[in-house]
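Apart from one protein chain that is not included, each protein chain of the complex appears where it belongs.
All chains are identified by letter, namely A, B and C, in their written order; residue positions are counted from 1 within each chain.
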């Protein structure tokens, strides 16, 4: 079934058992993002220590794609340096916007590669990117704060 | 030539030798009307004595149809009772809006019957009506004034 | 007379195509936009091919024909709604028509009957589409007026228990949707219009979801303004209609300024043509106006009452079938009393976006999300819904396909 390319096992697994879905009470930055076309919402808290992403926690409502995507993101980016995290972010965004033209680099994207099928469903790309946009936004805020501090 | 139905001799005559085209200095009502789609303008002065139209004078710029139509109107309505004038007015407006379906009553409209061809040219109907609308407006004002006076 | 969707579908060329590798198109998204019959598509093309010129702006034959075409369309629209020809204003959409009203009212100077002053009140409801909510919010902010609204109860009906507290002597405008695009609810219009006029306020009806689906007569409804969109009425995109009572249109200041809406113009000032012209600045959306005429003629030939009866029967069938599905909750009235054919629902824990995607893979087009009525979805206690919305070309086989695929989705996402 064509649809199985979109809804890979990994995605449904993360959807049913989301990772880090409980907002930590301490954080360097906290953001709230919405997908205005469908109403999906996400809160995301981020901690960056010595240029390393040490914690990403979140809460939200949304479809399997948006929920799985942020869950996968937390698994993938925690422990990475901010530079590494941005490289992965760029890689993921490029994959989403590829209209299926590129396959994505599994060595970089790991589980997030399962979202490759989304790129063929233009209306769902925003779902997959919701958590990633929130992370990017939070990281910029956290870094701005650390520069001030 | 089809166009000759529109530009009857009578019309071109009135256009070249317009009647009563010189604003009288005394009047019961004075109006200014414009045709916003082409910029034609007319000033019209009216005198009504004992329910009789005793003077219609005018000035203005416009196409042959609008100029001839008001010139014909002045010839036709001066000397008529206001009731007769309104009957002629109604007759003329109906002819203009007939899309060529009615011929018009020459015994009522006299020279104004020459404008019958205009009704087949929708964009010109407003030209033919410009002076008539001005007359109607002025007569209403003049009567209102005489009721007050 | 009953209506045969399988015959009607032959008029709509889109049903000749297939979806997702060969599946039959089951189009249940007419609440968002309707499909177009050949007669509408051909009317637009024919205008371009044979009569295209700037209406109201030339003495040549093509310009005469173009003018005649849009003015005859105005008559058809007027007859369709039971209004007068000069009461019909063409806009690009309902959204523009509602914004026209809000901006024009906002432009009314002191002394004009539409003038708003701080403390005046504008009444809407919790079931408004954003297009009939945000323009009023913004007008309220600009003028210092107060927004009030009717609440929606858990069965999806307007709560009129406090109607006298909502519509008061301070109310100047009541702007309501005739039929909710989410719940399908048809509002008790006459009661509200009566109260509105009793306090001397103006009643504006968002008829986007009613004009396409049932007979609507502006005189019988006793409203002051009404808007609807061509594209939801088997008509072209890019065309909407504002109807208003002649005497109100006369007093209402214009909205868009430009060519063809003026009487005189100098470098510093301008005066306006009479309505409807004063509201139609610029070269009109002529081909779309002509297409709308064809659309309304198409619907009239079938008969709005026939369409309405067909939709009631099919809505009943849909509500019954859907409610047999485990964990499916209808969001909105579950019977067909004062109810149209927009049917929203949730399905257990399955997110509407996922359900919609699954249905799509089966060739079924529905809409998911907040349907541009976000405060309403929030009020109904759901983040989003799946909406099936019906029209004259739908039949029971479409609903059977919807039900089967919905059951399939339950298995898939279990």
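Assume contacts are C-beta pairs under 8 Å (C-beta built on N, C-alpha and C of every residue); 3 or more make two chains touch, one makes a residue touch a chain.
Since we're looking at a predicted model, the values are computed, not measured.
J.: For the unseen chain, which displayed partners does it touch in the full complex?
T.: Its contacts among the visible chains are A, B, C.
J.: Pick out which of C:67, C:94, C:171 or C:185 touches the chain that's been left out of the picture.
T.: Answering carefully, the residue with contact to the hidden chain is C:94.
J.: Can you say which of C:3, C:147, C:248 or C:403 touches the chain missing from this structure?
T.: Counting the whole complex, the residue in contact with the absent chain is C:147.
J.: Which residues does subunit C use to touch the chain missing from this display?
T.: So the residues of subunit C touching the missing chain come out as 13-14, 17, 19-20, 25, 27, 29, 32-33, 35-36, 40-41, 44-45, 48-50, 52-54, 57-63, 92-96, 98-99, 102-103, 107, 126, 129-131, 133-135, 137-138, 142, 147, 149, 229, 231, 236-239, 255-260, 262, 264-270, 281-288, 353, 356-357, 359-360, 364-369, 372, 374-375.
J.: For subunit B, which residues touch the unseen chain?
T.: These residues touch the chain not displayed: 1-3, 6-7, 12, 37-41, 61-65, 121, 124, 127.
J.: By the contact criterion defined above, which parts of subunit A meet the unshown chain? Give residue numbers in ascending order.
T.: The list for subunit A reads 34, 36-37, 121-124.
Basically, only the chains that are shown with their structure count from here on.
J.: For subunit B and subunit C, let me know how many angstrom lie between their CA-based centres, rounded off.
T.: One centre to the other, that is 45 Å.
J.: When the centre of a chain is set as the mean of its C-alpha atoms, what distance in Å lies between subunit A and subunit B?
T.: 77
J.: What are the residues of subunit B that contact at least two other chains?
T.: none
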